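One protein chain is absent from this view; the other protein chains keep their places.
A, B and C are the chain letters, set down in written order, and residue numbers restart from 1 in every chain.
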Amino acid sequence: MEMNFRSDNESPAAAAILAAIQEANLGTAWAYAEDHWSERLDSAFSELFGTNTTVLPVSTGTVANSIALAAVTPPWGSVFCHRNAHILHDESGAPEFFGNGLRLVPIDGPNGKFTAASLQQAIRATEGHGVHSYQASAVSLTQSTESGTVYQPAEITAICEMASHNELVSHLDGARFGNAVAALGCHPGDVSWRAGINLLSFGASKNGCMAAEALLIFDDDRSGADGLRERAERLRKRSGHLLSKMRYVSAQLLAYIQDDLWLGMARHANAQAALFAAAVDAHPEATLEYPVEANEVFVRWTAAGFRRLEEAGIQFLIWPGGDDLARFVFSHCTLAEETQALCDALDR
Amino acid sequence: MEMNFRSDNESPAAAAILAAIQEANLGTAWAYAEDHWSERLDSAFSELFGTNTTVLPVSTGTVANSIALAAVTPPWGSVFCHRNAHILHDESGAPEFFGNGLRLVPIDGPNGKFTAASLQQAIRATEGHGVHSYQASAVSLTQSTESGTVYQPAEITAICEMASHNELVSHLDGARFGNAVAALGCHPGDVSWRAGINLLSFGASKNGCMAAEALLIFDDDRSGADGLRERAERLRKRSGHLLSKMRYVSAQLLAYIQDDLWLGMARHANAQAALFAAAVDAHPEATLEYPVEANEVFVRWTAAGFRRLEEAGIQFLIWPGGDDLARFVFSHCTLAEETQALCDALDR
Amino acid sequence: MEMNFRSDNESPAAAAILAAIQEANLGTAWAYAEDHWSERLDSAFSELFGTNTTVLPVSTGTVANSIALAAVTPPWGSVFCHRNAHILHDESGAPEFFGNGLRLVPIDGPNGKFTAASLQQAIRATEGHGVHSYQASAVSLTQSTESGTVYQPAEITAICEMASHNELVSHLDGARFGNAVAALGCHPGDVSWRAGINLLSFGASKNGCMAAEALLIFDDDRSGADGLRERAERLRKRSGHLLSKMRYVSAQLLAYIQDDLWLGMARHANAQAALFAAAVDAHPEATLEYPVEANEVFVRWTAAGFRRLEEAGIQFLIWPGGDDLARFVFSHCTLAEETQALCDALDR
Partner (left out) sequence: MEMNFRSDNESPAAAAILAAIQEANLGTAWAYAEDHWSERLDSAFSELFGTNTTVLPVSTGTVANSIALAAVTPPWGSVFCHRNAHILHDESGAPEFFGNGLRLVPIDGPNGKFTAASLQQAIRATEGHGVHSYQASAVSLTQSTESGTVYQPAEITAICEMASHNELVSHLDGARFGNAVAALGCHPGDVSWRAGINLLSFGASKNGCMAAEALLIFDDDRSGADGLRERAERLRKRSGHLLSKMRYVSAQLLAYIQDDLWLGMARHANAQAALFAAAVDAHPEATLEYPVEANEVFVRWTAAGFRRLEEAGIQFLIWPGGDDLARFVFSHCTLAEETQALCDALDR
């Protein structure tokens, strides 16, 4: 049996999501996000988040991140993010492309997180001399982080306050936002707009959807032609991301947040990760690289140990840069038996 | 009853396409187009077209067009296209964005088509003085055209020869490629690579898919890092169009071309259009604006006449710029009864 | 003797300009436009134009035009200009590069000019559908025009009013602004800010300077970080146009406008052009292609006639696209004897 712990990106869509797509497939519908599904998004997410929310459905997290950053950062503006951030390492410069040469500035920090203090330090360290230098413009956090940890509401609040104090806009890359909210057991607003986040890349593909993400803009003043929504919509169209049949993306998003489906799926993934984390913790040799707070488990072990797991038909990622660190990701569809088999293989 | 002749973009997906998606939904699959569906595309399309074909699945026609043009045109290069081309009028400058400021040059011509001679004339008219001017780099045709007409293989061949003679690359925007091939009854290669087309935006969304298009590169020499495929893949990633769960796009494309499903759907749409065209032709007042050769019918009539159709529950587009021209589009799912009802309403 | 009527771009700098450079060369001066010469520009030009004027010295007209347009046009915005405009034909896409893919839309019109009515028509003709289309953003006039004619203040006013009515910003490419003002005998404000022009590319290189142009921003509210001046300064720096030793450019500009030096030089050039125009007018075969209103004369004649002039050692431009149209340009340093010799050669 092949068991896949490589990435939640490799999981199939949930049955309820497919059902929603099928339901959306009856009859014709206006194109280019003017359909009934897409038009329900603003109110559905406004209700979910408890504040006025503008929703742009898109099909990848990369484009949600890139539109968000390009919409608030001038070409001569810089965006602060963690050194391991997806926007920095895994998007081939999409933010730079959308932002016409904006610059990403890495911040170091343990466990995939940085602090308000380290943000302040980074702003200072790159502070320039007027027109000769980049202008600090935005900060981007990742929740849950690339290390599988989760920012507490107070940590995000502190960072956003520091950002705001320096006139930076705050963006959250929520590719695994569901896993974070499920882990914290908080209201989604607590780690977004209430904490000071202005723009959220709301991920759904990794947690049960087919290809559905959303760029959320909180408290937009909806000021028309010059506003943030307008810029974001222009960037979406101009980058080829305004699907003609957007209804299928929007239908996924609506189903995803209905009746807390998203939280249920995320809770399941987190729980499986926790089971394996406990097994690693109890293991005489293997150790946890980071606290396991969501659905990802980074294990430090021997190359020989990892090879044994592979031979047992278990798929996971040897982390680039060595052979003694590996990542295991748990998803909405990871079976309890698979997790058990993984734990058993570890202990064998 | 509401009957929608506004756009094939508003049609639902075909049952076989949804079934293919469902089939692709079993189990996990490698992400980022390294799944089994995506990896079958090159061979499936090479077989369909009868030549070595590189396939990049994407989710919109705009991105297929933009990647194609940006991959072969320097920022100081110009692309020739018909004055009514989608890339010029309906993509908000996506080709200019992907191509870092490349320029589109319109060519006039009746029935949505231009000729080799008018291409030559346009190249001459914009011929510049070295480094001060744009450099003629590519030509982009649309098949079937924005006017619902179809280029004959010999017409495309002549244009591509003229392009090649001037060292231009030839691109075909095939948003409705299926309708054109079905109309011509020819081999798909006859209006693409055999006619001299280098890059094809192969459309499927309008003709029965959910969101599935493909950029096809013919006879690519697969020269590695500097080659066309590499540039196209970089542009796809960098614009946020490399879906993590690409399998669902690829599965649509595979199902779409299997057993000539695409041609059957296109033939149906074309046939419905022909029925309505005949009715218009026989009408005492309404007239056909262009020859009806695929699935679109442009009708010149009175504002009052069009209003009557609307009152009969018929949806269609009053063409921008006046009130006496309208477009009716027929799709894979247009019911024969709907077409009949439309014809009846016209004659009432 | 070689006589050069090819272009005013080929003339040397005036003695007073060189003297100003030499004067600026004494001692050290702060770099990057913080020197005493650069800091006097705002007040000197504000006085010249009779209104609050922000001045950015630069070294080419192309960069002045490109910064101006990019500062007021979003990447999805379009700029209307005459079909023969320099920004369209001779800048290799610099406006598109600075403007991240903005689009130039040509307007036709006789004698190098277009009207408010034709601007309105062009806006209508390219009017799109929301986010799918470019957004009309700016208009760019050329004064004197590429055909050597001059817009009357009322003509500019009408165009700017139409622009403003459509929420477009108005830009004037004044590569030969001095020749126009000298020809009109008006106040420079009459064909710029008083007529509704917001941004002016003030040319000086063609009319006696070495390499000195200025982007003028009228009535800027100087609102700081988000304002037009800030954007223009950022674009100048980012495109490598903030010279460290800017004092030499600014010194040229100050000398150029002092005691009406610029108008004197322009008047001289215009007068020489008028002499030649009279000769052409009186000629039995040669004819004037456009009214001669500034320092350029376009002559329609026979290829054989032009060849005879060339054989007489006269340099001029056979206009691209044929052999029976030629351009003769007169500059601040054209000698009366040269003009006389040209007239004689014509009549021979």
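What we mean here is this: contacts are C-beta pairs under 8 Å (C-beta built on N, C-alpha and C of every residue); 3 or more make two chains touch, one makes a residue touch a chain.
Computed from a predicted structure; not experimentally measured.
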Going by the contact rule already stated, which one of C:Ser205, C:Asn270 or C:Thr339 would touch the omitted chain in the full complex?
C:Ser205
Contacting the left-out chain: of C:Val63, C:Ala136 or C:Val191, that is C:Val63
Which one, A:His89, A:His187, A:His283 or A:Arg308, makes contact with the chain that was left out?
A:His89
Going by the contact rule already stated, which one of A:His36, A:His132, A:His165 or A:Arg307 would touch the omitted chain in the full complex?
A:His132
For chain A, residues in touch with the removed chain
75-76, 89-93, 96-97, 99-103, 127-129, 131-134, 320
In the whole complex, what residues of chain C lie against the chain that is missing from view?
4, 6-7, 9-13, 18, 21-22, 25-32, 58-60, 62-64, 66, 91-94, 97-98, 205-206, 210-211, 234, 237-245, 248-249, 333
Chain B residues that touch the omitted chain in the full complex:
32, 74-76, 100-101, 131-132, 135, 225, 231, 233-234, 236-238, 242
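Convention: only the chains that are shown with their structure count from here on.
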Chain C and chain B are one sequence twice: same or different residues at the contact, by the over-half rule?
same
From the C-alpha centre of chain A to that of chain C, how far is it in Å?
51
Junction residues of chain A - those touching two or more other chains
32, 234, 237-238, 242
